[in-house]
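Missing here: one protein chain of the complex. Every other protein chain is in place.
And then subunit A:
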Amino acid sequence: MTMYTLHMTRADFACWRDHARRLLAARVPPGDVLWQGEDSAGDLFVSSDTDLPPPSETPLALKLSRQDLRRLECASHYWPTPHQECRWALLYRVVWRLALGEGEALLAGDTDGAVIEQRVKAVNHEVHHIHAFLRFHQQPIKADDQHAPEFIAWFEPRHDVLEAAARHFIDRMGQHRWLIMTPGGAIICDGRQWHIERPEADIFNVQDYQALVEMKDDAEDLWLAYYASTFNPARLNEKTMVRSMPSRFWRHMPERVLMTGLISHARHGAQQLGQDSRLATRRGRTITLPGKS
């Protein structure tokens, strides 16, 4: 049995699709393929693709609905841990099975379908996380500076979500110029267009970001005032907070400085009431109806 080694020259879905199409045409079963890419454990010394056999007389081909294709692409944005299966191998096995008529391969009840489903979910969840928990920091900009970003952010996503984030934030931010830095790449937007920069060797790190953030952003103090005040200490429920907002995101959220204080204050029984304790001690004011004094 020949093993075929294939290189993912770019770790993206389009590159995988080209390979998969040729593999199906040549009827190469998934067990015979070694995928070389950033997350596959292939043979490091083989540097070029093995030549594929000529197209088979009964080539396999597959037509996928746009929805299924999108699902596979989404699953391909999942970055597996070292113990998990290489994403390209998984995807190829699924299309191979589909091409052989096993329709269930993409359904969540199937063994492969369940992994696809779990990865799609994880990716979508991470997209949601970056939409929700990313924080822009406003930069002081000289009035005549037409290029420097007005808002910058740092985020450490677990999966490849940059494109989804770019599309989301360009909708929100109008003509503002902004920059989102992540360890694996940055999104740069000039107020009209965005592009993603993925440095080959040099990756961004959080120090680069911190070096950029020079000044305190005044709105952050207002936000802290709001956060503490909208919290209801009579309903303390730390678990739900942590479950909904995993702590790996806290590091770059301004409200992190308040959490411990608010929790211990509420827990140590300072109050059974919902009111913000900063208000409880202040002078209040009852209101007299007009015409009644």
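As a convention for this text, a contact is a pair of C-beta atoms (placed from the backbone, for glycine too) under 8 Å apart; a residue touches a chain by one contact, two chains touch by 3 or more; residues count from 1.
The rule is simple: contacts and distances are computed from a predicted model.
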- [ ] Name the absent chain as its UniProt record does, using one of the following: "Alpha/beta hydrolase", "DNA modification/repair radical SAM protein", "High-affinity branched-chain amino acid ABC transporter permease LivM" or "Carbon monoxide dehydrogenase".
- [x] "DNA modification/repair radical SAM protein"
Task: Among A:Leu134, A:Leu162 or A:Ala186, the residue in touch with the chain that has been omitted - done: A:Leu134
- [ ] Please pick, from A:Ala14, A:Ala143, A:Ala211 or A:Leu279, the residue that touches the omitted chain in the full complex.
- [x] A:Leu279
Task: Hidden partner interface residues of subunit A, rising order - done: 103-104, 107-111, 114, 128, 131-138, 151, 153, 168-176, 191-192, 217, 219-223, 225-241, 244-245, 253, 255, 259, 262-263, 266, 272-276, 278-280, 282-289
